[in-house]
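Below is one structure, written out as structure tokens; the observations come after it.
Every protein chain but one is kept in place in this view of the complex.
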Amino acid sequence: MKNSLNTEDTLENSGLTEEEQLLFSNARPRAYEPYPIKAVEDFANWARANSLWILAFGTGCGAIELRPLMTARFDANRFGVAGRPTPRQSSVFIIGGYASVKTLKRIIRSYEQMQGPKFVICLGICPINGGMYFDSYNTINQFDQYIPVDLYATGCMPRPEALVASIMALQKKIKAGECDGANRYVENFDWYKANQKKVIKNWDMPDYNW
Amino acid sequence: MIFDSMNEWLSKAGYFSLTLLIVTFYGLFVGALIERIIAKVQGRIGIPYSQPFINILKNFFKRTAISHGIMFYLGPVFRIAGGIGTLAFIPVIYGSEMFSNFSTAGDLFLVIYFMFFGQLGMALGAGESGHPYSAIGIARGLSQMTAYEVPFALAVISIVIQYDTLSLTEIVAAQQGGWQNWTVITNWVATLAAMLALLGMTGYSPFDIFLAPQEIPIGPPTEFHSAYLSLLQTNRALFGATKLILFMNLFFGGATGWGELMIKTFLIYMVAIVVGVAFPRFRVDQAIRFFFKIPTLIGVMSIIYAQMLLTA
Partner (left out) sequence: MNDLMERLQRDFGVDDITVRKPALTTFRVKKDSAETLIRELRDREGYTHLNFMTCIDYIEDGIFTLVYMLHNYDKKHSLGVHVDISRENEDMVSIHTLWAQAWTYQRELREMYGINFPGSPRLEEDFCLEGWDDIPPMRREFDTKEFSEQRFGHREGRHSEEPRDHMKVELYPNRGGDEK
């Protein structure tokens, strides 16, 4: 079942075996255009900002601050934030703290399955410069070499109040139309992929997880 | 359906579109209202009233989407076709020329068929997506639906015996003239069986195993996203409101105005919610066993009761 695109648009998928090559698509991702009429784009950004669905994947110690955020004291539902368990339906990926190499592979897999305008918030200092685990053989030091990041919330861990502030800052940024992480990922795809493959040695998944 | 002229058909279709719009908006609004009430019970503020609308708009404005094939694309289409089709044959406001929709002689069974049709189309679409969780969710959802259809069908047969007609408009007409004529008073056994089936129909606790996020991620709609999910969310509101209107017409006397309709359907929904917030979730085999025991028994007794009513 060959792909019908021409070869400049296909990926190598060198990590897959022969039989698996037929099961996965080797098409390159494409950047999406904003709506041509500005009023429609502003309205769409307003809708996206007021209905942020977070992927319920607690990647590190930041997940422990997400739980109080959803409960009665710091209710995140009033901002339109809801947790979804599948990357297909969510638009925000919250990287909670450190990312070990094992988790980074799963983060990449989940991030590439998310759709449309998607945003990444990094919590804590570990994604910024390694944080407490700056000298560990297993955790990465600079997260935005692997996935484009829209917002950093520093702290170890940032409290739920800081998380609420970062959600409001992300909403403001989305309404201004400055959050184009998905397009940045596609435009610099080879650079991101080279960084990822430098760190993840057992790459047994397709090059782009559609 | 034989209409006298094209004009009549066009005007009915136009009025039906208006009904569709009003019922969808009402369904979304009631969803938000219920969420806020539950939030107040839990001591927090809850979602804004406009949240369900913004969710649908946000999903619609997603710029990328993945399709798994033709059936995947048709799954939500079948689902919303089932929803619209169900509403098309239920008289929404009794006695109003605008909002009576298309009613025929045997539309009660047609309505029940349409209710099942949407779920089946969804199952085909979710199966095409290839996600294992979708398949598990469909198996659970369909088996649970088969289970709660049994007491509901028995209650409906009991009503048909009692009123001697299969047309919804005539059933509503027989209940006019004061609250003593409502089915809940004259044939309370059938109403009891149907209200127990309503607990399973709304897809709320304790029978929400097939779409609970903690069980298997979301169940049948796992792979649906972007515009597909907008369709599914719209249908959820529309179909939910339609089921409540059907219940109102069958058991609680129908409505002669929009205000009466909204109050009655909201109260019927609150019965399911009040049970739901107090109970944890049943496992799927417990749920099926529940519906086959007491509610089916009550359904069978309701048929005997209706027969007694006729002969008495």
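Worth a mention:
Letters A and B mark the chains as written, and numbering starts fresh at 1 in each.
To be clear about the criterion, a residue touches a chain if its C-beta (ideal position, glycine included) is under 8 Å from a C-beta of that chain, and two chains touch if they have at least 3 such contacts.
What you see is a predicted model, and the numbers here were worked out from it, not measured in a lab.
Touched by the hidden chain within the whole complex are the displayed chains A. Considering A:P34, A:G58, A:G116 or A:G130, the position touching the chain not shown turns out to be A:G130 (whole complex). From the set A:T10, A:S25, A:N141 or A:T154, the residue in touch with the chain omitted from the display is A:N141, counting the whole complex. The omitted chain makes contact with just one of the residues A:L16, A:A47, A:L170 or A:I200: A:I200.
If you put the missing chain back, the residues of chain A touching it would be 101-102, 105, 128-130, 134-142, 145, 198-203.
Everything that follows uses one rule, which is that only the chains that are shown with their structure count from here on.
Computed centre separation for the pair chain A/chain B is 37 angstrom, with centres defined by C-alpha atoms. Chain A makes touch with chain B in their complex at residues 32-33, 44, 47-48, 50-51, 56, 71-73, 75, 77-78, 80, 83-86, 88-89, 91, 115-117, 182, 210.
Taken together, the chain B residues at the contact with chain A in this complex read 35, 39, 42-48, 51, 54-55, 57-58, 61-66, 213-214, 217-218, 221-226, 229.
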